[in-house]
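Missing here is one protein chain; the remaining ones are kept as they sit in the complex.
As written, the chain order gives the labels A and B, with residue 1 at the start of each chain.
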Amino acid sequence: MTSLPTALPASAGGTKLGLVIDLDICVGCHACAVNCKEWNTSGHSAPLTDWNAYSADAEEDGDEGAWGVWFNRIHTYEAGDGADARTVHFPRSCLHCETPDCVTVCPTGASYKRAEDGIVLVNADLCIGCKLCSWACPYGAREYDKTEGVMKKCTLCVDKIYNENLEEIDRVPACVSTCPVGARHFGDLGDPDSDVSQLVAERAGYELMPEMGYKPVNRYLPPRPRRDKAEDIGMPERLADLAQRVPAGETTSGASGLLGWLDTMLSR
Amino acid sequence: MSINPFETVVETVDTSPTVSDETKFTTCYMCACRCGIKVHLRDGTIRYIEGNRNHPVNKGVLCAKGSAGIMQHYSPARLTKPMKRVGERGSGEFKEVEWDEALATAADWLGDIRKSDPRKLAFFTGRDQSQSLTGWWASQFGTPNHAAHGGFCSVNMAAAGLYSIGGSFWEFGEPDWEHTKYFMMFGVAEDHDSNPIKMGLGHIKTRGAKFVSVNPVKTGYSAIADEWVGIRPGTDGLFILALVHELLRAGKVDLHYLVRYTNAPWLVIQDPGAADHGLFARDAEGRPLAFDKSNSKVVSALEADISPDLAGEHVLPDGRKAVPSFKLLAERYLDPSYAPDAVAAQTGLDAATIKRLAAEIAHAAFEQEITLDVPWTDWAGRRHEKMIGRPVAMHAMRGISAHSNGFHTCRALHMLQMLLGSIDCPGGFRYKPPFPRPAPPPLKPVGRAEQIKPGTPMAGPPLGFPMGPQDLLVDEAGNPARIDKAFSWDAPMAVHGMMHMVIHNAWAQDPYPIDTLFMYMANMSWNSTMNSKGTMEKLTDKDPETGAYRIPKIIYSDAYASEMVAYADLVLPDTTYLERWDCISLLDRPICDADGAADSIRQPVVAPDRDVRPFQEVLIDLGVRLGLPGLTHEDGSAKYPGGYPDYIANHERAPGIGPLAGWRGVDGTEGGKGAPNPDQLKRYVENECFWRHEFKPEERYYKHANKTYLETATRLGFIGAPNQIIMQLYVEPLQQFRLAAEGHGANQPPEKDRERIKRYFDPLPIWYQPFEESQVDTDSFPMHAITQRPAAMYHSWGSQNAWLRQLHGKNPLFMNRKQGERLGIADGDWVYVTSHHGQIKVPVKLMEGVNPDTAWTWNAIGKRRGSWNLGKDAPEATKGFLLNHVISELLPARKDGYRYANADPVTGQAAWYDLRVRIEKAADDRPETVSEPQFPVLKTAPTAERPKGPLQFKGRRGQ
Partner (left out) sequence: MHPALSVIFFTTASGAGYGLLVWLALYAALTGDADPLIGWVGLPLALALVTAGLLSSTFHLGHPERAWRAMSQWRSSWLSREGLAAVLTYIPAGLFAAGWLLADRNDGIWSIAGLVTALLALVTVYCTAKIYQSLKTIPRWHNGFTVPGYLAMALATGGLWMLPMLALSGAELLPIALPTTGFLLLSAVIKWRYWAVTDHAAPTATSGTATGLSSLGTVRLLEGPTTSETYVMREMGYKIGRKHAVKLRQLAALFGLLIPIAVLAAVLAMPGSGIMAGGLVLLAALSGSIGVVLERWLYFAEARHVATLYYGAEFA
């Protein structure tokens, strides 16, 4: 149903599932992006088509390089100027917004949001491939499969997170279970007591482009401030400049001084 | 669905589809990290590969490469059948032959060599994880000319570590991720510990420990560091020694630790001019001496309960003077020339920062000392109630080792760790078994002319650890005995060999001509070599008289249509990593972690659909055909008729020690040592393809001096005897070489090498300007140029991967924005990059987070047209590039015309990151602009089919 559903209340078992991504520790390794592709190319939205995969049919494709459908993409930005600039790795996938136009603009009802958990999906049997939903997504999260003629997108691994053929512990999105640094968290952002909600509260997790009014569910944890001053690690001032602290007699003039402080050291 | 146009159709999603009908465990090989994987199969097709949650290396996670394994396995670049060259070498023209013919040919070529002069076989392996087999095979064959890629990889790191602390970084040790409070990382992009480092960094950052990254470039790991130290390449040694200077001045060193665990108190003979000047004073039994303050006597330094002096000058029984090595150390580094203010300019850092970092290190180590309430017993049987920790951990890799001053820089770093007392203590650097081993391990290289006999195995392994000139592999005149000149005066401590010099030397027939170059898993005509163009020429160069190739025969085993395949006369196609047995052995590069010893296997997850064979099978088959004693019975029949799996389970290197340590003993109850167990592989498969022995809490720290651990290690066969492993601040073997250069002893360097040996074989760490920088005119070549590993690519072999090549299908040269603007270069412009050796034309991307004097690019993205079964206009070939074309394998000629390898003078480590360049704008970006140099399009050897049209992988049969 294209018009947005009224979310199933928590009391009735309704959830608001989403991802929390920690920009402070993401090293930009692309593991989540590739593992996402690997899971999904044989999953609910199979296949995640690639074009010109081996640069053999560039002519008909207009790109010398391989390109294809990915649900999760890792960008790297530099924020600031010169040596103080921060390099920030930035994974980007569907944010499963609460009030997304990508759903309401769809003429067929193929693009829909689930009432029970808020996951935004595309019904591939219904989609006419008009692409309007992708125009309506501010986050560039939708990817059109021109070979299949339908729109595809992050499914929040809907075929994994509830999958009874998998062990309980494996029922998390592929991108989350594979992230080597543990920068990706999955859970119910509707429940203020959930681990993810707690994390967002502690770390001041934020929404992307709130000005769009789509109310994204996914949250990003900001990079922590740099710690390149002595006090940042609680180092007492007296240590701040070691050289000032060479005790009397402990000159730098080799052995004599050396002997001096060696004894004091050892007799400590 | 109804046909009512106004109906809103509601989708019912199947949230529990069957994922797979079968899962198998094995070990990933998309890089050298050896993570455990769980492979999901759906009617015989690989549907999903995920990390094995129970595996000690990756604990369930998988990196980008590992997650792209499916595309590697189904790659159209896979070779399909053995091939013999028919066209000119390098033309890529082959005819396919049957395995019997291929193996017969190889056996025939190698057989003749073995009977006449085994040295004429040069057998070198690249990304080899079966070095315990290949190295053993080489000595069985009888040739000293064997090594893996370590020589151009990171041997500086390995050698410095093994000679100093009996262990090393790489994947041989790890920071104490649990307890460290201050973590410093030097020159690491990815490392072989890819996933563990990522897991560790996430962990310590979340715990709030401080993470400092010393690296000219702020990407990857450096991007998430709490502090980035954007050092100028090649100057880490200075930076580290300045930290040492500061710590010494402030007395912030752990003297108790030094006394107990290092050779700091050992007395060094002070008798300038004497043949033993600078060596340790020893007693009749050869035990080093120390001065015991408690009874003012010179006693054996190995005594447990002495209180040795560290700073005095003492008189030896023979009346000569001697001082503790620590005195020499302290005096040297307290010198103002090592002060932050003195080194700041060179390193591109400001003195205040260096001072603060020294202070922070001291603060973490000494003011934030941690203690674990774990009683333990030291080597001398003394019980300690607690484990004291200095929570400062270090890790380093090729950023400091891939320089011509890398050996000493790595030594300096280990010295810093020792001074802080932060080696194998809680919160510090931790050894991974089988390390620590004696520093250095008691193993000598074999291969001098007199040690080689036709038709006979060598008495030992071709690689080892020289203790002095007497252990070099040279003849009386001092000429190298090995084709790569490892263990010669050019590189006396080349403990990993010098693979990067093999093709050059074989071509130059220096020190002697060889007959067959046999290589495995190394793309030596392209990204794996310096001066790629020159290397291709050497591979195809012919003797003007005879018209024969200067390198007569080349056999190569690859699994894919790499650039190197075209240069082979005989190609032995390998399987993919999911189609074979393999063993990741404790004898090689195991998967241990600091808390446990472990090894693992690969099992065939799917059967090959091509006429290919696992290289190890081929090697064993060849060994049988050649009648190698280790592989055949007297009657010539095969010792391991079951091939490689048979060998893995039943081969014994020494009594009770085999390729795998798990489930040994006929009943499979023994770990480490024990009789072979025919069911061993079955047991591994049952245990998800790995074995792990976890250490008791009291064994986990101070392994170098921990009685309980040392005994366990001895039992498991890691070390010969449970003796304390004493760390070497002062490395005596270096002084042995120096003395020879000063004219002492029977084995002295040729004149041309004397000065070099004198200068660079300093028993204490030194810093000197990298060779290329000191030999070229730095005004004409003002910039440094380096490469980095991209996390999502593994050297050349990821470019055939339909998914990975989308992430890195081409590479720009990254440079500092201000620097670029100064040179009138804008984003997307094309520039000429010129070194003393050559020139390339490449596109530029400007950035903020890079040292102003440094340009860099991703490693090994550039491909040769026609290779890897990619379309000829693949961006890897047209827009991507290799820096290798401007890196020379030789240094500029000396006055006497001699050209040393572009390598470290101690270990022969290839000095990739010494490169100096000039960057000039070439052209604006145009679609038709291509990177230079370009080479003739390679004729792709027969390979698997490229899918027609779009690639639509669904993890089902028929794909």
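We adopt the following convention: a residue touches a chain if its C-beta (ideal position, glycine included) is under 8 Å from a C-beta of that chain, and two chains touch if they have at least 3 such contacts.
Just so it is clear, the structure is predicted and the values come from calculations on it, not from any experiment.
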Quiz item: Looking at A:86, A:114, A:185 or A:227, which residue reaches the missing chain?
Solution: A:86
Self-check item: Chain not shown, touching residues in subunit A
Solution: 2-3, 33, 63-67, 69-70, 73-81, 84-88, 90, 92, 101, 104-109, 126-132, 134-140, 142-144, 146, 148-150, 206-209, 211-213, 220, 222-223
Quiz prompt | Residues in subunit B touching the chain absent from view | solution = 5-9, 219, 806-811, 845, 847-849, 875
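Operating definition for what follows: only the chains that are shown with their structure count from here on.
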Exercise. Could you please state the distance in Å, as a whole number, between where the Cα atoms of subunit A are centred and where those of subunit B are centred?
Key: 32
Self-check item: subunit B-facing residues of subunit A, complex
Solution: 1-2, 24-31, 33-35, 37-39, 41-44, 46-47, 49-58, 64-68, 70, 76, 78, 80-83, 85-89, 109, 112, 121, 123, 125-126, 147, 158-159, 161-166, 169-170, 174, 177-183, 223-224, 226-230, 232-233, 235-236, 239-243, 245-247, 250, 252, 254-255, 257-259, 261-262, 264-266
Self-check item: Of all residues in subunit B, those that touch subunit A in their complex
Solution: 1, 8-11, 13-19, 42, 47-51, 53, 58, 60-68, 70, 76, 182, 194-195, 198-199, 201-203, 205-206, 210, 218-224, 226-228, 230, 246-247, 249-253, 255-256, 259, 307, 310-313, 327, 330-331, 334-336, 355-356, 358-360, 362-364, 367, 791-792, 800, 802-807, 809-810, 818, 847-849, 869-871, 873-875, 878-879, 946-947, 949-956
